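Note that this complex is displayed minus one protein chain, with the remaining chains in position.
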Amino acid sequence: MRKIDLTIEICGSSGDGTLAAGDILAMTLSHLGYHTLSFDVYPAEIRGFGKCVAHTRVSDAPLYSVGRGVDVLVSLNDPYSIEQAPSLKERAVVLFDSWPLKEVGEGECVAGHLKPGNYLYGVPMGELSQRSTHGWRSRNIVALGALAGLFDMDVDGFLERLTSKFKKKAGVAEQVAAAFKAGVDYVRENLLKIDPLSLALDKKPEQKGYALLSGNEAAAQGALDAKCRFYAGYPITPATKIMEILSARLPREGGTVVQTEDEISAIGMVTGAAFMGKRAMTATSGPGLCLMSEFIGYNVMAENSVVILDGQRGGPATGLPTKTEQSDLMMAMFGTNGDAPRIVVAPTSVAECHYWVAEAFYLAEKYQVPVIVLSDLFLATCKTNVILAKIDPKKLAANKVPTAEQMKDYRRQLVTDDGVSPRTIPGTVGGEFVVSGLEQDEEGTPAYDAKTHTMMTEKRHRKMRTALENDVPRPERFGCNGKASLGVLSWGSTMGAVVEAVERACEKGHKVAALKQVVLNPLHVEDLKAFCADCETLLVPELNYGGQFANWLSMHVSAPMRRLCRVNTRPLSYQDVLEEIENISGDGK
Amino acid sequence: MNETAAKPEVFYLDEEISRVRGSGMLSYRSSRLPTWCPGCGFFGIEHALTEAIRELGIKSHELVVVSGIGCTGRYPFFINGYGIHALHGRALPVATGAKIARPELNVAALTGDGDCMGIGIGHLPHACRRNTDIVCVLFDNNIYGLTKGQTSPTTPTRQQTNSHPFGNPDVPLDPVRFVLGAGASFVARGYAGRPRDMQVLFREAFLHKGFSFVHIMSPCVTFDKVNYTYQRLNELIMPLPKRHDFTDLNMAMERALDRELFLGLFYKEERPTFAEQMRSYAERAGGEK
Amino acid sequence: MTKEKRLYLPSESEDFQATIRARQVEQDVYFSTDPRDLGWIAENIPCQAACPALTNVPGYIRTIFEERYGRSYELNRFVNLLPGVLGRICSRPCEPACRHGWEGNGEPVAICRLKRSAADLKPLGHRITEEMFGPSGKSVAVVGSGPAGLGAAHDLAILGHKVVMFESLAEPGGMLRYGIPAFRLPRDVLATEIGNLLRLGVDLHCNTRVGKDVDIEDLMKQHDAVILAAGTLKPNRIKMPGAGLPGVYTGLEFMMRVNAGEKIAVGDVVHVIGGGYTAMDCARTAMRLGARRAIINVLGTEDFLQVEKHELFEVKLERGEVRGLVSIQAVLGKDRVEGVRFKRNRLGGFLPNGERDGIPIEGSDFEEPAGAVILAIGQQPDAEFIGAGVNKSERGRPTADPKTFMTSRPGLFLAGDFMTGAATIIKAIASGRRTAWKADEYMMGRQRKKLVTRHEKAGILRERSWDFIARQEAPTLKPAERGQGDGFGEVEQGYDSAPAREESKRCYLCYLKFEIDVGRCIYCRWCIDVAPKDCIKLARGVKFKEDGSYAGIEATEDWREVAAIAIDNKECIRCGACLKICPVQCIDVVKVELIEQPVAERPRR
Partner (left out) sequence: MEHYVIIGGGTAGNVAAETLRQGDAQARVTLISADPTHYVYRHRLADFAATEESFDSLIVHDPKWYEDRKVQLRLAQPVVQVRPSDKSILLAHRERITYDKLLICSGERHRLPEYLSPFDKFINKFSSGRDAIMLKARMDRIEHVTLLGGDSIGLQLISALLPAGKKVTLVMDEYRFWPFEFDDKQKDRMAEALSKKGVQVLKDDFVTDVQKQNGGLLVKTRGGARIATDEAILCSGMVPSLEFLADSGIDMQEGVLVNERLETSAGQVWAAGGCAQIYHPELNDYRCSTGYVNALVQGELAARNMMGALENAPLCEPGKFRISGEEFTTYGWKGFSLDEKN
């Protein structure tokens, strides 16, 4: 059982520094030894309008999903915070700016939307910001100071983290420190903490080995750890961050990042680099994946090892650029013309983003196939404490090099039992070959005859079976053992909520189990069938309208599935899943 | 000491407001307040463009504004007229189609540096060659603003951005040179901090028959605090030399290659538009009458 | 057909270059009498507008910051004549008006104390400046040497007239000398400043009572004009039993006797009746004369008294008491005062002076002991010496035309409390000066001085951090020290130069007008973004007042309606953030001051 499980939300308009404040908060809490999971909601516009919410869950135990219900709401913009007010818990704390620029009408201030048991603390954030820095921009820092003062955090430690973050910008660190202190001092001198919420820990927790990372950061780290040496991309929310990180870090590793004029060019460059034997990737989101879909087919056809990360967001088309969704599954599986088998993996946590991006390079290289990693906006941007996995050095060189025998008469498209043709790296003497988007025979000559096409199509599908047998881990089962009244199947980031929900449901005595599989194609169908047979009812929660994952599973198993589909722009909370579990199981236990 | 001293530049707010209201400029605005960051150069461009449209007497319903994605892309929401917020980089094709379908309307394609010179640059030289009678305004702030500060195709070499923390390795594209090279028939450059100048350029661009390309340098106050700031641009810009001849392509190219950032009308050439060409071919082929 | 081969841009024009240059160079000063400019001062410099004498407060505070104390003193003296005196005892109508004291801005600037510092800190060899007119050949008699009389005499002398002044008491100064206790106004300060006014050639006759020693008809014959500024010397009285008992004083009588050096025995408990400044002074004086309790009894409630809150605080700090909702009914005692009978009051309507009336409740009588009763319930003009031929009000006061201040008798003018009834010192000085101008106009047949606005280009002049400086406290004698010595040592001490300069930084300098040139503005709203207050508006129009001045900006959030972005100088705290950020330099700062200007003989058309 968790002693501390608080959800702190900072809500403001874009431009208020809401997200920066949330970032600093999560970073500092994590540094002080808490487990945190933070997630931002923000609009596409930089300034002017649009709500931003920095949502940070703090606990003394590891976290996998967002919590529903807010314990502490820090309002940097009241109209937006009012929308958040219904999610306030009964004894929640609200901090707000008690000195807005001008008078507001009734109900326009968050103070008028509280529940009777809520605790309200007014801090004149704008005024204190003006006072300490002569500008508005530090309201967020003042708010952090107020938060730190109110919850009696390690103020000096906090301040140290804060100033070190800004130390590169001359003068900014001083301003930030002044604003932070203004917030702390105001709270200490003017407010008396009367709410029962606490961040006090019995003992200082173990901090070793933890890093505070977002899915994007973990993915970038995974790419680095897997010795990715080429990245090309085009800015797109939420994947841009990966490029930004790699831009700063790849050059030191001897790698290259190219920001291209569009996604078409990005995947093209990645294709070329991969052809030359470099581990190469691009990251994008749905609209970019659409542009790349022709190249996906090309790489299936040309048996080229590219890694494409898709940070899913609300769609279709430009859609909801800053909202999370899991609705690209079908495109990732099938998008492009022709029969184009490819490997699709969907990490379920930040740590898995790291591991599976690295693994994606291994799989792509070994099986000469595009690997699509499905992240999503929530996973890409939520930050949490993770311990990163060690990457097996053996997996860093997975190319199936032709044997000396094979080299005598090198055929790039050699038909083999496992479906993988040996591949030479350009520059290898005698290993010259040609790839094309055209169907080719073993020698590489364009061939449009029935026999070749059938043979080659079979080969490309056979690789997938080989991969399944050799390198795709079996699905993992959670929850109760044996027969279960309810089985939960999910994918991607939603799995985090499922894990926490099942854990709690089991604590409450429900017989519930869950099955987690990160690799969605190829699929361990036998295990899936066995699990389905063990469960009376099946539930598939996911963030899309029609149940894309449930549809995908239904192509393999006949058991009926209940779908919990949401497209409400928010990640599922464990409470959402837990409620559904309880709805289905009733008191039956 | 007495009150008969000449009054230097005194103005009264009520008189100024009456002047603005009387001019009709406000009728070209929508009710939505622009959402660009306060201080953004795009406000100046918007203001000048509105003033030019007003000056020309173009009616709101005769105006079609097409934009792509990016900060510039927001523009159609703030203007009173027909607006198309198209896909990233694809403003020019949409605008071209619109103009060909309804030649009697005034079509402007508003694009940003990422939009026009990056993802959509494939369309740009073809738009120049085709010489469709549209006005293309390039809102050039040298940065990707909407995705929070990455390098754009016009970002100067060595400038540090979020995507190039050690500096941009590429040579920036100069839009003026590019379109001069691609055969644009009207090429001008303005600066967002000089709304009156821009107004004249926009007016001329609308009056020009053919593809009119106006490059506007505009600071991004949020993500570019070092390079193209108002302060620096104010120092860098200068009007084209007095002896400049805008009918001379060589001279125009020379000015474009000059290290100075010249403002004004670089080049202007009267030649048949796409529609005129098509019509003349049709006539020659004896199709329509 | 000649073909244009060069498109010229507006920024290349000489006009444009000229304006750019002009903005860099100091612009000429210009003057205006446009109601929008005069109205701007009234709306936007709240301290100046609140001052009856229209003192240029930002001007003199800025010069204190510049450590030009002499100039600061002169900026005061031009309009209020007695800065050293007013710096101590002015009723400070400016301070409650000060923008720094507005909601959310902190506390008002210590305007009055700064005035005193200008006087205290000016160099020893400070020279006063006067812009004298040539001799006019006219002669004026001024009756009364109080603040109004001094104001009138000074301005008349400046305007070139011969001035003869009559004072019934032994020394000039009127209420300043006889009504105000020395612990508030040291006598040497008063003497110096009065001396400065009289040095201009005013012929002063003390111990000369008009109506007794001099006949007003003679004055009318000998002079071209006569100004009556005889103040209010006739105390109001209450008809009640015991009003004539020894130990019952009027406020003025009490103060005059104490100021003349008398030690009055006041007993244990003193009841003061009335709630004005005189009542406060009487109570504090009574405490100094040995009273254990001094209770100020008022008809209405304390909230509506027309004295500064600070004044009430000082009274209570010295353990004086203020009690509301009582009416005195009778003074009790045989040979002298022994007690007072009161009735409780119900709160009544507003009195003309802004206080609330009290209506006695039947049967609510109660009695209290008293050693002295001081009736500080005001005074009125003693106008008996004016003969017939002058219109008078029902209560026997002479009346004057509200515009010309002249009575129904040509050449006979009124000024100060004598005209308006008891008011404040600063009002009296202002009134004396205005009457002098009107008398001058009457004698010379035309207006010779007028108020105009002076506009001069300026910069930001301030730093934002100054807005957060706390109001500098002036040292006062500790309550325990106040009874020491003769008991009448000055309670409030002035600022030294360091706190004076610090306090002067606090002034927003409201005379700076921040203005957006709409013609140059690109509507980018950067200024709004950085503004610390809701001071820059998206304007759709301007509201006007009847007199043609601005009443305010009509704001809008509808882009179609945003004709201009305008700075609301009423909200503006002159921090300069907008000017610093503006990308197209379209914000100008102009220093707008109200000055007195001679009117040219033949105004050019």
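For clarity, chains are labelled A, B and C in written order, and residue numbers in each chain start from 1.
Heads up, the rule we're going with is that a contact is a pair of C-beta atoms (placed from the backbone, for glycine too) under 8 Å apart; a residue touches a chain by one contact, two chains touch by 3 or more.
Being a predicted model, the structure only gives us computed values, none of them experimental.
Q: Report, in label order, the displayed chains that the undisplayed chain touches.
A: Result for the missing chain's touching partners among shown chains: A, C.
Q: If the hidden chain were put back, which of A:K3, A:K115, A:K483 or A:H556 would touch it?
A: Candidates A:K3, A:K115, A:K483 or A:H556; residue touching the omitted chain: A:K115.
Q: Can you work out which residue in A:V104, A:L201 or A:I425 touches the chain that's missing from view?
A: Touches the omitted chain: A:V104.
Q: For a quick check of understanding: of C:T301, C:Q493 or C:T556, which residue touches the chain that isn't displayed?
A: In the complete complex, the chain left out is touched by residue C:T301.
Q: Over the whole complex, note the residues of subunit C touching the chain we left out.
A: On the subunit C side, contact with the omitted chain comes from 301-303, 313, 316-319, 324-325, 344, 346-347, 361, 363-366, 478-480.
Q: Name every residue on subunit A in touch with the hidden partner chain.
A: Missing-chain contacts on subunit A: residues 90, 96-100, 102-106, 108-109, 111-112, 114-117, 119-122, 191-192, 194.
Quick note on the criterion: only the chains that are shown with their structure count from here on.
Q: How is the touch graph of the chains shaped: line, ring, star, complete or other?
A: The chain contacts form a complete graph, every chain touching every other.
Q: My parser should flag the chain pair with the most contacts; which pair should that be?
A: Here the largest contact count links B-C.
Q: Indicate the whole-number Å distance between the mean C-alpha point of subunit B and the mean C-alpha point of subunit C.
A: 58
Q: Would you mind pulling out the distance in Å between where the CA atoms of subunit A average out and where those of subunit B do?
A: 39
Q: Can you list the subunit C residues in contact with two or more other chains?
A: 529-530
Q: For subunit A, write out the residues touching at least two other chains, lowest number first.
A: In subunit A, no residue touches two or more other chains.
Q: How about subunit B: which of its residues touch subunit A in the complex?
A: By the definition above, subunit B touches subunit A via 33-38, 69, 71, 74, 87-89, 114, 118-119, 121, 144-148, 150-151, 153, 162-166, 222.
Q: Using the touch definition from the top, list the residues of subunit A that touch subunit B in their complex.
A: 15, 44-49, 234-237, 240, 243-244, 247-248, 251, 257, 259, 261-262, 287, 318
Q: Tell me, which parts of subunit B touch subunit C in their complex?
A: 1-14, 16-17, 19-21, 26-27, 29-34, 36-41, 43-44, 46-48, 78, 80, 188, 192-197, 199-201, 204, 219, 221, 230, 239-240, 242-247, 263-265
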